[in-house]
Every structure is written in C-alpha cells, then in structure tokens.
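Note that one protein chain of the assembly has been removed; the remaining protein chains are unaltered in position.
Showing chain A:
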Amino acid sequence: MNKAQCLRNVLESKEFNTLPIFLKGVASLIDGDESIKLESISSYLVDSQFLSELKDPIHGVDFAFGDSLRDVKCTLKDEESRLHELYITYEGVKKLKITSGDIPYAPFLDQCFSNVEELVGAFFRHVRSLQSYFYELENIDNNCVILDPIKPTFKDNFRNIRIDDKTWLYVEVTLDGYPSNMHLIGQSEVWQGKLQNGILNWDHDKNIVENITSIFDLNDHSISYKSLSEAIKPCDAEVKDDIICGICFCSELPDNLSVPQPLCQNLNCDVHFHKSCLFQWLVACEGGRPPSFGIINGSCPTCLQPISCSNNN
C-alpha cells in the first residue's frame, strides 16, 4: 500500500471514527513513534458546522457538552425562569436526535433534525406552549404533599396528593394545564361526596390547588400546606419507609417506581398495597383470567372486605 492509499483509508474508513483511533492511524502513516498517550484524548468526531451552530445561544438556549462532543445538553430558561433540559446526540452529518428531556412527550421528541436551530426551535415552541401546564404542576408541587411520583418532574403529568392519612387525590394535568381523570384513592365517603360536588362546581378562573382547597374545605393548614409539609418533611424518609406493600413487603418496586396506596375501602383496614401487586393477586384468585374491563373485584387480602382494582399505570 502506498502512502496515498493509506491516507485515503484512514480518512474514509469507518473504523477511524474516534479521535484517538484516527490519530493512531495518522501516526502510523508518518511512521513516527506512538509514544504520545492518545488514549488520553477522548472525543467523537463531529463536523465543524455542528460546532459552529452551538457557539451562540439560540432562543436563549444554552449548550453544554456531555461525555463527548456528540452529546449536548440544551438548557432553556422560560419566562418564569424555570429551567428545562433536553439531551441531544449528534448521530452523523445533519442527523440530530433527542435522547431524553424533562418535558412531557411530544411527537417532535422522536424526530430527527438536520440542524441545531430547527431542533431548538421545536423545543422552544413546545416549552412556550406548556406554560400553563408547568404553572399548575409547579403550584401543586409547592403547595401540596406529593406521595407519588416519588421525585415529581415536569415529565410526569400526574400527581398523587395527600388529603389525609388514608386518602390520596389523583390528578392528571393536560398539556393545556387543565385537570383530568381526578379521583380519590382510599376509603372515605365524605371526601368522595365532596369531590363529586366540587367537580360540578369547578371554578375555571382559579388554579387547580385553589380549587382542591375549596372542594375539600381545606384551610391553608391541612393539606399543604406548608405547615404540614414542614412537619412531615424532616421525617419524610422514615414515613416512606414505614409504608410497605402488604403483598411484596417493599415500599418501592424495582421495576416500576410506585408507592403502596391505601386501596382498601374498609375504614379499619390500615394496609397499603401496590396497585400492581393487588391486581396480580386478584387475578390469581380468579384462576389467572384477566378481567374483561380492566377492573377486577375480590376481597382484601388483609381484612377480606370487598375490594376492586384496575390495572392502569
């Protein structure tokens, strides 16, 4: 092989896709000694256009490199100075993909972009359209005691709010910032009645937290609300450890991050279950036949009172 061929080989072959290997190839061409520690340089090749695009912030998005030049974190500060992050990967010339982010799902997250501006534009528009969604979730997180998700982010569009020891309120927030699929977890006819009434008299001029407070007649000292969350927070870890599922004896499941819930309607039954554990047990009682409408009935494994369970989430 003459030098020209070797050179072409080094420049064009896919084997030389990282800087150290590439430099090694070049070094062997010059047939100098390879004593320079090439391994110390770690970088994936990117084209200069990509780098130049990242030089200036676009739409106020800042860029930072991750493990290699191909991994970039975009940070966007919105009007309310919340920070939103998006991780992108450079997969090749004009091929940018989004790997993860802390925003709810949107179709553009699956798309492939040819340049940074296009991608950031989509990110920017998505974040701007979600302002009321962020506002409601942030408000709930700041004012209520959240039991699930364990570490709430803007990616999770639902919250389980503590109403009292045995009652949780499940709320989903739509991308437009409206509540949906609101229901109570746990026993309590009183709360149930209040919720039915409250949904009918929902005040659309107020935010979700204000509505919840007035529906359940909670003054500012009972659910949140600061006083309680401060009282609970210091021993938060302990409290969470104490609540274990009566079936798997764990508080957190390894395969899905959910916490045991007070699912039994019997006021005297103090046991919590993971929804998935209870569902699996009730199905096993029925000889393994899954229910036709997603909801299965049976009896509580602790107090034997009637109980029902759905398999969503």
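By our rule, a residue touches a chain if its C-beta (ideal position, glycine included) is under 8 Å from a C-beta of that chain, and two chains touch if they have at least 3 such contacts; residues count from 1.
Everything that follows uses one rule, which is that contacts and distances are computed from a predicted model.
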{"item": "Protein name as given in UniProt for the chain not displayed, \"Phospholipid/glycerol acyltransferase domain-containing protein\", \"Elongator complex protein 4\", \"Ubiquitin-conjugating enzyme E2 T\" or \"INO80 complex subunit C\"", "value": "\"Ubiquitin-conjugating enzyme E2 T\""}
{"item": "Touching the absent chain when the full complex is considered, from A:Ser68, A:Gln131 or A:Gln280", "value": "A:Gln280"}
{"item": "Touch criterion as defined above, residue of A:Cys250, A:Leu267 or A:Ile295 at the omitted chain", "value": "A:Cys250"}
{"item": "Touch residues of chain A, complete complex, unshown partner", "value": "246-250, 253-255, 271, 277, 280-281, 284-285, 301-302"}
